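Working notes, structure below.
Just one protein chain is left out here, and the rest sit where they should.
Each chain gets a letter, A and B, in the order it is written, and its residues are counted from 1.
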Amino acid sequence: MRYLPLTSGDRRAMLERIGARNVDELFRDVPKDALNAPIDLPAHKGELEVERLLGALAAKNRAAGAGPFFVGCGAYKHHVPATVDHVIQRSEFLTSYTPYQPEIAQGTLQYLFEFQTQVAALTGMEVANASMYDGSTACGEAALMARRVTKRGRVVLSGGLHPHYAAVVRTNSELLGDKVVAAPMDVDGKEDLAAMIDGDTACVIVQNPDVFGNLRDLSPIADACRAHGALLVAVVTETVSLGAVKSPGEMGADIVVGEGQSIGVGLNFGGPYVGLFATRQKYVRQMPGRLCGETKDAEGKRGFVLTLSTREQHIRRDKATSNICTNSGLCALAFTVHMTLLGGEGLRRLAMLNHEAACKTADALARISGVELITKSYFNEFTLRLPKNATEVVEFLATKGVLAGVPGGRLWPNDRQADNLLIIAATECVRDADIDAFAAALEEVL
Amino acid sequence: MGMNVQGRPTQQVAESVAPSSTFTGNRALQIEESLIFEKNAFDETGVDLPEPVGVNRLGAHARQSPINLPGLSEPETMRHYVRLSQKNFSIDSGPFPLGSCTMKHNPRLNEKMARLPGFADIHPLQPQSTVQGALELIDELAHWLLELTGMPAVAMSPKAGAHGELCGMMAIKAALIDRGEAKSRTRVLAPESAHGTNPATAAQCGFTVDAIPADETGRIDLEALRQKMGPDVAAIMVTNPNTCGLFERDIRAIADAVHEAGGYFYCDGANFNAIAGKVRPGDLGVDAMHINLHKTFSTPHGGGGPGAGPVVLSEALAPFAPVPYVVKEGGRYHLVETRRAAEAEGESHAGGRLTAFHGQMGMFVRALSYMLSHGGDGIRQAAEDAVLNANYVLARLKAEMTPAFDGYCMHECLFDDEFLKGTGVETIDFAKAMIDEGYHPMTMYFPLVVHGAMLIEPTESESKQELDRFCDALLSIARRAKAGDQSLKTAPHFAPRRRLDETGAARNPVLRWTPAE
Partner (left out) sequence: MTVRYTKDHEWVRMDGDVAVVGITAHAAEQLGDVVFVELPSKGASFKQHADMAVVESVKAASDVFAPISGEIVDVNTAIVDDPARVNADPAGEAWFVKMKPADPAEFDGLMDEAAYNAFTENA
């Protein structure tokens, strides 16, 4: 077995040193009848066999990069520079643990400090943590944080919030007996959220760009929140948008959560991703997750440590701000490396390329008879209303090699109004030929 | 004669004198590295992108404020992060015996497999007809987990161990709601030695937490536990093997006690690596248990994450699993993605949703790659070797250090600081001295029930020769402590940084870089 260094001679010698007759003696506390139950699993395999088995499974999937691809709704196909994957595969990053011993973990700690600074700058906030699992769980944590800050138990959800994010918030908040009030599905971004805020409201959760792609002005909602003592939680599922669109911080958000997958991470069928979590300095002690801070060592040299740990489960236990322990450190590194290459200027340019690709795609599709472009103001994602069921259209287009977007029925299976909606994302990876293929196939099916 | 001579002298100088410092602050391979923000590249970018043609329909939504983040060229970026990496200890560079954290070897085959475009470059919401291989992989991994645990169901979506705990405790809460007992059953029992995530998770589910005392052998005090049972008990949370590295001998009696009281048995599976392939939790009365794929099945810890925390569930809790999950029908796989859809499948009280998508696919591929490589036989051998290695370390270190409890251990051995009494050296000094010897310290000051705890988990990845060197080093530190070596108090002396001022960091938190005034 290639992963196990002990030889049978070693094992004998070690048992002798321990004073045990055989290895099962070491398991003597296990109930006799529960030890060594037969397990019906195949025997060990060499690398070649494993590669063949897994390669066969991988080959059954249509990769995003294999053809025209327009799927978004919380995960986006972007190009990741080769440097990123090389850096995250460095042994010292890949195979290290949470930096509990800062003297020999400055590499991890410094990039986390850089990550926090980048996330704060992008979101327009004062502080960011060292990552959450993903955008949706960060969103769930934001609702719980608002509960701690305001000591209130009512959460208002925008009808433009990704329904899976809404479901995560509901799951988390309802466990604690909080009331979650969701606005109806809001396809064109015209809902009046301010009317739903009252004096019991802990927070309002709004996504921008929303799940349909609409760009929203959060400022009026921020004002309404302030007037009622509630917090505004802004959700960003497409982080590249921050290169071109007003940041939530500029519009008065109190907590910004985001999905960082777009920068450096890749699609991975939904995970691992990296959750962004940023807020104002005054709420820092109510934040979930790890924080890295600057300090000095005994010789006066600058160094970094995990800090404000008394918020966390390993110290505060049942009074912790969250139960989170493992986060998404390596994906945060991927984000940081990609962001370091891009810089503010590169992100701006990347964002505009995305916006242009979406404009071009929207123009090409809206020309098709029977197709209505619902989204008036968008970044790189928009929604069409088709003259027929979008799920069937998407399945047909898949047979033509075009992955066309997310049909409404996938996200709102119980809402017939969503059946003909098709949500389409276009990134810098989309070529003119992809748009042409999409338009031609769509025209064919309609 | 013809001689080709290089000019350099080849004799060593008899006595060398080392300078106390260098001009740059660097020490040969250890390079001081500034932050990216201190490199003055705020208007640059290190990615070659085409110039946008100028279409802009953002209007009033366009960002007003500049982003103010530097963009570095590729060579600068590479050098920056490589230099940072060289300040990190890692399992690839040496033993990393963090108890309860399971730092085992991370096979590179797993990385290669996870990067196949058919896994890495597929979207969670693309048509299910185009991701049949991915769904099959999830189903196959689930099969391995069920076989190894002897449990009937598994929820795959939790993102890490603590998220798995949340999933399991949520299922318990949903089951109690279903029984109409959620209001009356509010108390969760957990040992004082539990991971902090256990009480934090229980609280996040709206339960109160009640501590169970340990007996003198380091295990749950069964009599005390029975005293604490009552009609208000929702569940017990037990780590097994426990955080003292011991198997709970009374595990079945513990399960019976909580079941008789009408509660559920949540098992924290953080230490499943000690028994995988040897013992099936399903045979011990467990109702729910999370499995840390990043511990037992070798997916890399990555400096703190990502992990993955699938949860196996008993028949009683299976109907309360969260969405989404994979179902196989007529040779095709599909995902059940909403609570309503789950109800249509006959799951009447599905437990909501934990995350946007289907779980940590990248980790699933790595874990299955590990499992296929090991096979059932190799997984059992790995558990045996892990336990053997820990007992060997225990047997060797007993000479100078004080084990917290008598007898064999499982996959990790626990010492207290009794052997340091009167030396002036404390657990933290001992741990920091290990850094100078080239080892990552063990877990220190956990579990809380043992004074000055030192929890050592060697894992199956260490050879006997490596363990012997490791034990020799620890024994030497113990002897130095007992001999009054005060240099231990200020260790490490040879690491990239000396001890850091954590108090200062917490009193005046500096959590991001800001330009100098």
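What we mean here is this: a residue touches a chain if its C-beta (ideal position, glycine included) is under 8 Å from a C-beta of that chain, and two chains touch if they have at least 3 such contacts.
Predicted model only: the values in this text are computed from it and were never measured.
Although one chain is not drawn, the whole complex shows that of A:Val181, A:Ile315 or A:Ala433 it is A:Ile315 that touches it. Within the complete assembly, B:Ala506 is the residue of B:Ile177, B:Ala211 or B:Ala506 that touches the hidden chain.
Even with one chain removed from view, chain B keeps its contact list with that chain: residues 502-503, 506-507.
Contact residues of chain A toward the unshown chain are 285, 309-310, 315-316, 319.
The definition used in the following text is that only the chains that are shown with their structure count from here on.
Distance from the chain A centre to the chain B centre is 20 Å, each centre being the mean of its Cα atoms.
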